[in-house]
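Got a structure for you, questions after.
Of the protein chains in this complex, all but one are displayed in their positions.
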Amino acid sequence: MRIEFYNGNVASAEGAIHAGCKFFAGYPITPSTEIAEHMALRLPQVGGVFIQMEDELASMAAILGASWGGVKSMTATSGPGFSLMMENIGLGAMTETPCVIVNVQRGGPSTGMPTLVGQADVMQARWGSHGDYEIIALSPSSPQECFDMTIRAFNLAEEYRVPVIILMDESVAHMSEKVMIPDEKDIKLVERKKASVPPSEYLPYKADDFVPEMACAGEGYNVHVTGLTHDEKGYPQATSPEVQEKLVRRLCDKIRENEEKIRDIEEIEMEDAKIALVSFGISARSCKSAMKKARKDGYKVGIIRLKTIWPFPEKYFEEISEKVKKFIVVEINYGQIKLEVERMVGRKKVVLLPKMGGDIHKPEEIYGKIKEVHNGN
Amino acid sequence: MEIEGEHHPLDEYLRADRIPHIWCPGCGLGTVLNGFLHALEETDIDLKNLAIVSGIGCTGRIAGYINVDSYHTTHGRAIPFATGLKLANPKLKVVVISGDGDLFAIGGNHFIHAARRNIDMTVICVNNYNYGMTGGQLGPTTPLESKTTTTPYGNIEHPFNLCHVAHASGAVYVARWTALHARRMKDSIKEALNKKGFSFVEIIASCPTTYGRRNKMPTGLDTMKYYKEKSVIKHGIEPEKADIEIGGEIIVGKFVDIEKPTFNEEVEKLIRRFHK
Partner (left out) sequence: MRREIKFGGFGGQGIILMGNIVGKASAKYDGKNAVFTPSYGPEARGGAASSNIVIDEEEIDYPYVTKPDVLVVMSQEAYEKYAPSLKDDGILIIDEDLVHLKNGVGRVAKIPSTRIAEKLGKRIVANIVMLGFFAGVTKLISYKAIRKAVLESVPPKFKELNEEALEKGYKYGIKWREE
C-alpha cells in the first residue's frame, strides 16, 4: 500500500491503470483533461495505448473497438463531449461492450461553465442515447473514491457487459486529497466471461444468466456484431418484433434484476433519522457538514449518499420511505435525482435544494433547509 | 437458399446462412464483395486474424456477409471503431468497407484523421454517388447537376474527389477503379491489403435503383457501359487531377504507393522504451 496526494482526475486515471485498462481514447475537454494527460503518461509504461482522437464521437467508437479487440478500455470527457458520445454509448449498450466513460460534470447546458462544477448530466447519463437500455453510473465524492470506483466501474463493465459511466463532478475532479493505493494483490478484478464452447456451438448473444459470453476479434469465433436488432447468433433481425422484444428485455433486465448487487449506498446516521438528505458526489460532502451541525443541535437528520446512481435503487427508497418523513434532495442541478426520489416516495415527501452550477452548496444553506423542513415550512 | 451439390469457391468466406443478400439487381456491391474475397484468397492473411468493420448503408452490410469477425457499427464511425480494434490487438488485419456517405460525409473527419495518423488499416469505399439505402439522396460524391431525391433540380454542390482527399490526408496507398474493372480492382485490393499503413481503394459502383434511374442509367448494364466508355486508366496521376464530373471521363488507376511509419509502429516504439 502507498499513499499519494492526487486530485480526482489523476486518481481515476490511476484507478483505471490498476484495473488493467490498456486503451484510452479521448479528446481534451475541461475539466476532465488531466485524465487524458495522465493516461498518456502511464499507458505506454504498462504496455497500453493512448490515442487522442479527433472528437468524442471517435473516442467513444474507438474504445468500443478496443474492447472488442480484447482489452479494457476507457474514455473521459465533460458535458459537451458526453453529448457527442451518446451515439456510441447506445452502440455499446446494444452490442454489450464493456467499457468505462468518465464524465466530469461542469455547469451546463451547452458550453456553460467549463471550469466550474455541475451535476446536471444525471438524467443524460441514464437516457442520453436513444431507445430503451440500462446503464450503470457511479458517483464519487473524493479522490479516493475516484480511484476505487474506477476499478469498480471496470469490474461492473466486465461483469455485466455494459458501458459504465463515472459521473464525477468538477469539484471532486480538481480537489487533491490523500489516496491510498493498495498493493496489486489486494485489488480484486473481474474479467469478462470468455466463450467457453467451440466456435461451432457458440452463440454470441445467447445468455443463460442475462450476460452472454464474449468472443473478441482474433479468437477464432467469427462473430458478427451489429447495432441492428440481432438474434442470439448476432445476426440482424431488424424486422422482427419478437427478436426485439427478447433482446431489449434482456439488455434492461440484466441490470434491473441485478440492481441490489450493483447498489452502493452510504447511509449516515439513518437509524433514527426523520429527515434524510439525499445526495451524491461533491454535494454529499456539504450535506455531511450540515448534518453534523444539525445533529449537534438535536435534529434527527441523516444522509443517503448514492454511490451508484444508475440503476436507481427503487426498492431501497420504497422501504426507507416508511420510516423517513421528509427527503431533502441536495444536487447541483434544477431537480434530477429529485424526480427519481419523488417517483419512489411520492412528491409530498420530497423537498429539493437545488443549485444551478458553478458552486457547491454551503453547509449553512443545507442546515437552513433542514431547520425549515423540520419546522414544517 | 441452398442448392444441393453446388459449391461456390468462395463459400468458405461467406456466411452462407445470411445469403441471399439485401442488394438490388444491378447493384455493384456484389462485384466488390467478389473482388474483395478473391483478393483475400490471393493474400496470406489468416482469416482468424481478419476483422471487417463497416458503418451504415448498403455497403455497410458487407461486413455481415463475410464469415470472419465483423463489426457493423454506427453511421460514420467504422474508422474510429476500427482504430480501437487495431490498436488493442495489433496482430489483426483490419479492413473497413463502407460507402461514400458513411466514410466521407458523416464520417469524413474520421477518415482524414486516420489517414493522417497512418493507422494500419485498409479502407475500401464503394462510391455509388448517392445514399442508396435511404432512397437516393445527395451524397458527398454526387456529381454536379446529378438528380437525386434531395436535388430534384440537379446537384449544385461540388463533390469530393475521394482519392484526392485520401492523398492529401496522408494515405500511403490510393487507387480507384469502377465495378467494371473486376480484375484490376481485385489486384488493387490485394495490394492494399498487403500494404502497411493506411491504404485506400475507391470503387465506383452502380446504383441503378436510386441513382441510375434518375440519371439516365436505369439498369446496372447501362452503368457498366458508361464506365466502359468513360474510364481512362492513368496510373501515378496526381489524385487532384482525377476529379469526377458528370459526363466526363473517369480517371482510374493506382495513384499513390508510398512508405511511412505507421501509428502502430510508433506506439510499439514507445512501449519498448519501458519494456526492453
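A and B label the chains in the order they appear, each numbered from 1.
Methods note: a contact is a pair of C-beta atoms (placed from the backbone, for glycine too) under 8 Å apart; a residue touches a chain by one contact, two chains touch by 3 or more.
Just so it is clear, the model here is predicted, and its values are computed rather than measured.
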Item to check | Touching partners, among the displayed chains, of the absent chain | outcome: A
Checklist entry - If the hidden chain were put back, which of A:K206, A:R250, A:R263 or A:K292 would touch it? => result A:K292
Item to check | Which residue of A:L84, A:M175 or A:I265 touches the chain not shown here | outcome: A:M175
Next on the checklist: For chain A, which positions touch the chain that isn't shown here?
Outcome noted: 3-5, 7, 115, 171, 174-178, 282, 285-286, 288-289, 292, 360, 362-363
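Rule of thumb we're sticking to: only the chains that are shown with their structure count from here on.
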Checklist entry - For chain B, which residues are in contact with chain A within the complex? => result 15, 17-18, 48-49, 51, 53, 63-64, 67-74, 76-77, 79-89, 91-92, 109-110, 113, 263, 267, 270-271, 273-275
Checklist entry - Once bound in the complex, which stretches of chain A touch chain B? => result 22-23, 25, 44-49, 51, 53-55, 57-59, 61-71, 73, 87-88, 90-91, 216-228, 235-236
